[in-house]
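Take a look at the following structure, please.
Only one protein chain is missing; all other protein chains are in place.
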Amino acid sequence: MAISPTASLRRDIPDLSYKQGLRRNLLNKILTFLVGLFSLIAVLPLVAVLAYVLIKGGSVLNLTLFTAASTGLEGGGIGNAVIGTIIVTFLSALIAIPVGVGGGIFLAEYSGGGVFANFIRFGTNVMAGVPSIIAGVFVYAVIVKTKIIFGNSYSAIAGGVALSILMLPTVIKTTDEGLKLVPDDLRRAALGVGASKFVTILRITLPSAFTPIATGVVLSIARAAGETAPLIFTALFSPFWPEGFDAFFNPIATLSVLIYNFATLPYESQNELAWAASFVLVLFILLINLFARWLRRFAST
Amino acid sequence: MTSSSQQSTAASKDICLSIQNTTISYGSYEAVKNVYCDIPRGKVTAFIGPSGCGKSTVLRALNRMNDLIEGCSLKGSVLFDGADLYGPSVDPVEVRRRIGMVFQQPNPFPKSIYENIAFGARINGYSGNMDELVERSLRQAAVWDECKDKLNESGYSLSGGQQQRLCIARTIAIQPEVILMDEPCSALDPISTLKIEETMHELKKSFTIVIVTHNMQQALRVSDMTAFFNAEAVEGGSGKVGYLVEFNETEMIFNSPSQQATQDYVSGRFG
Partner (left out) sequence: MEKSVDGGFRILAFLLASVVAMVLLAILIVVFWGSVDSMGRYGWSFLVTSNWNPVKDEYGAFTAIYGTLLTSLLALLIAVPLGVGTAIFITENIIPLKIRTLIGLMVELLAAIPSVVLGLWAIFVMEPFIRPFLEVLHKILGWLPFFSTDPMGPGIAPAVLILVVMILPIITAISRDSLNQVPMKLRQAAYGVGTTRWGAILNVMLPAAISGIVGGVMLALGRAMGETMAVTMIIGNSNTFSWSLLAPGNTISAMLANQFGEADGSQVSSLMYAAFILMILTLVVNLLAQWLVKRLSLKY
């Protein structure tokens, strides 16, 4: 049965040409066209959303919006919500970064990959999957309802805590993974010259993993800044400017909650404010994202 | 300068693959330049040379495997039985079905041993008895005894040497005319290497074989013809560009090469 090609000695020029009508070639063309179409559909939402946010938001945007508070009345603005988003996001970063980086350091540097570390890593994954609204419910029950913070119910702090629950898994993960990328030689070199483990981590390991950790942290801040669900019944909302130290202990306006509240109201002037707030929020988040990308590329070269 | 005078003698033979003034580039960087080489039918041809000389690049050009590498382009032509593999209407799939390839790293599909063989045959329109084909291919690749009791196990349950022979069997099963082998033994131990070399002696009765090897002893043991490639620095450029120094019967290359560079290389006086 074994026909050896050499034995048959065929000398006619083989036909290697691409055959249009062949079933496999037809199938390839159809499938390629299909995934090309899918890609087009996949980028369409971004283009459409960006276009509307930039055009609609941009057209209503003016300086007075930033100097007025979100009273919801004619002549209202989004200025207080911009400040509020910054405050709440800052508070959440203040909680999530130390806890997350510290936890990540434990996982990567101290745990030795034991059962506890695996349990925590598993827990981090589970926590990353917890719906953001649940974080809001949790903080409402623990902080808002109990008025545990000096008798204040809704407050910027409560909002910050809720957001930090969402940030935490990302920060731990990026720290853990960033530190794991640091070559062991570096650690051994530092320990070898007599540095303590604490000094090694602080001076050698952590700085050399700075970029991946910073990238992850920056991205998680961007995400937190856009979150709404955990804030609706923790930070609540406020038509007033945050004032001084009291701002932390009182309800506070944020851009995301402003969008939610004003989008669902039937008044056009408020809908416009929602678009303006979207413009600011989206621009801020996209810039942070592009910055993080740049940071990553900057580090890899 | 790069082509040697020996190719005129080869022209009288039965030529299977003819590389004609071929230059292959990755992006704007030329990897190998102005290669002329006529590969005879039913023989084993070895490509040898230092690393970076472009021998693997030329080999992959023979069944258009370079198409998979982004930015890789070829100038000149490669004739297979007189048909230009790089002609405008050529379907690379047709090319690869006639010119099979065994790679440096054993790369079975993550499927059963049986399916590793049957997959290629099936897509190539094989309609005969599949069991028979699987057995025949595995026998031809001298790996049947190790496989016959575990045809339904993953190809990755085999040892490295067995995996490589499974890959050879897989290539045989698509019934090509030419088998290209890209340093097929470089990842294997000496015993597996020996087995594969023995297999090649059997295979050359049915197939034209082109093998890239960095092992000169292997070239000497298995090949009828040998092409020696070298690389030289380009003026003003940063990298090296490969070229064909000499192509002749293996015996001639190793015993009385016409070029000094070849002499230096085969006698081991070369980096």
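Think of it as A and B in the order they're written, each chain with its own count starting at 1.
Assume a contact is a pair of C-beta atoms (placed from the backbone, for glycine too) under 8 Å apart; a residue touches a chain by one contact, two chains touch by 3 or more.
Since we're looking at a predicted model, the values are computed, not measured.
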| item | value |
| --- | --- |
| Visible chains that the absent chain touches, using the contact criterion stated earlier | A, B |
| Residue among A:Val53, A:Leu91 or A:Val217 that touches the chain left out of view | A:Val53 |
| Options B:Asn34, B:Ser77, B:Asn107 or B:Ser258, residue touching the unrepresented chain | B:Asn107 |
| For chain A, residues in touch with the removed chain | 24-25, 27-28, 31-32, 34-36, 38-39, 41-43, 45-49, 52-53, 56, 98-100, 102-107, 109-111, 117, 119-120, 122-127, 129-138, 140-142, 165, 168-169, 172, 196-199, 201, 222-223, 225-229, 232-233, 236, 256, 259-260, 263-264, 271, 274-275, 278, 281-282, 285-286, 289 |
| Where the unshown chain meets chain B, residue by residue | 63, 65, 68, 70, 93-94, 96-97, 100-103, 105, 107-110, 119-120, 123-124, 154, 156, 167, 170-171, 174 |
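Rule of thumb we're sticking to: only the chains that are shown with their structure count from here on.
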| item | value |
| --- | --- |
| Chain centre separation (chain A, chain B; CA means) in Å | 49 |
| Contact set on chain A toward chain B in their complex | 1-7, 9-19, 24-25 |
| Touching residues (chain side chain B, partner chain A) in the complex | 14, 41-42, 80-83, 85, 87, 89-91, 93-95, 98, 132, 136, 175-177, 205-208 |
